[in-house]
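All protein chains but one are shown at their positions in the complex.
And then chain A:
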Amino acid sequence: MKKFLNSADTYLTDALAGFAAAHPDLAVDLENRVVTRARGAVPGKVGLVSGGGSGHEPLHTGFVGEGMLDAACPGEVFTSPVPDQVVAAVRAADSGAGVVLVVKNYTGDVMNFDLAAELAGDEGVRVETVLVDDDVAVQDSTFTAGRRGTGATLLVEKIAGAAAVRGDSLEAVAEVGRRVNAASRSFAVALTAGTTPASGRPGFDLPADEIEVGVGIHGEPGRRRERLRPAREIVADMVEAILQDRAPAAGEEVIALVNGLGGTPLSELYLVYGEVARLLGERGVRISRSLVGDYVTSLDMAGCSITLCGADPEMLALWDAPVSTPGLRWGM
């Protein structure tokens, strides 16, 4: 393993210290591990808070700023934050209008955010939770913990963030967030495993000529392993899996996200996007908005995820609203 490290133990605080130095319009509380806007909560606006394991950058710290999150709480690498941290983020984000928590559906995240929501509620803060569970690779059933929350997290945070700026109530911001999640489906493929700084070795063994189809954002295996094939065939399977689960309704427009997992060049992601656009075009599905890049990563894992969100005009307008964060910026 070759990584830029001082030591595995200080990886997170060193990274956050650098993040703070690079973004003076954000405030980074290194002790509590909470990232907020330097100017504090916006009076009268519903606060938006998210968090989860580190290692998925720019998610979530990179989405704090105008038009998106008010605070983020990064946990240890691939480990959810602790309740105290979430509560600190909620306090920072609350201006009296309440706080919406955006939580990815992973057992640890759900438990820690639930505990935090209870604690914050005890302090008198009104809290709503939006659970993100967009990954179709592992099927929901009575025997699993449900779908994983992955790429759609970005869409929920962007669109709910814009709704909060617009002045929507706590319930309305949460409602649009849930609507985005319900309309979103994702699927990921890994070409290589990522390496956590603590373990220093790849998270899973994947032979050089094989890919993991349906991988999770911590390297949790998906549906199957198969031989590496031309991108055209791999992407066709990914899009097929998504559309089989939720095909856009007639006339529905789609937001398409091709997301890198940290170790794949942008040129390859655009190549993948080209295949997605062609496949959807052939099916008569119209992509109204698109985004290509590293947004919800898994350290240095090579691979990509595809997220499709069937978007109504209101969601599209909120998507287009100005945003200014380290990881996402337009219209300002």
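Definition applied: a residue touches a chain if its C-beta (ideal position, glycine included) is under 8 Å from a C-beta of that chain, and two chains touch if they have at least 3 such contacts; residues count from 1.
Please note the rule applied: contacts and distances are computed from a predicted model.
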Listed names "Acyl-CoA dehydrogenase family protein", "MinD superfamily P-loop ATPase", "Ferredoxin" or "Dihydroxyacetone kinase-like protein", with the criterion being the UniProt name of the chain not displayed: "Dihydroxyacetone kinase-like protein"
Which of A:L48, A:V77, A:V235 or A:L291 contacts the chain that the document leaves out: A:V77
Of A:K45, A:H60, A:R91 or A:R148, the one touching the omitted chain in the full complex: A:R148
From A:P221, A:G274 or A:G293, residue that would touch the chain that is not displayed: A:P221
Absent-chain contact - pick from A:T107, A:Q244 or A:S290: A:T107
Where the unshown chain meets chain A, residue by residue: 53, 75-84, 106-108, 111-112, 115, 138, 143-145, 148, 196, 198-199, 203-204, 216, 218-222
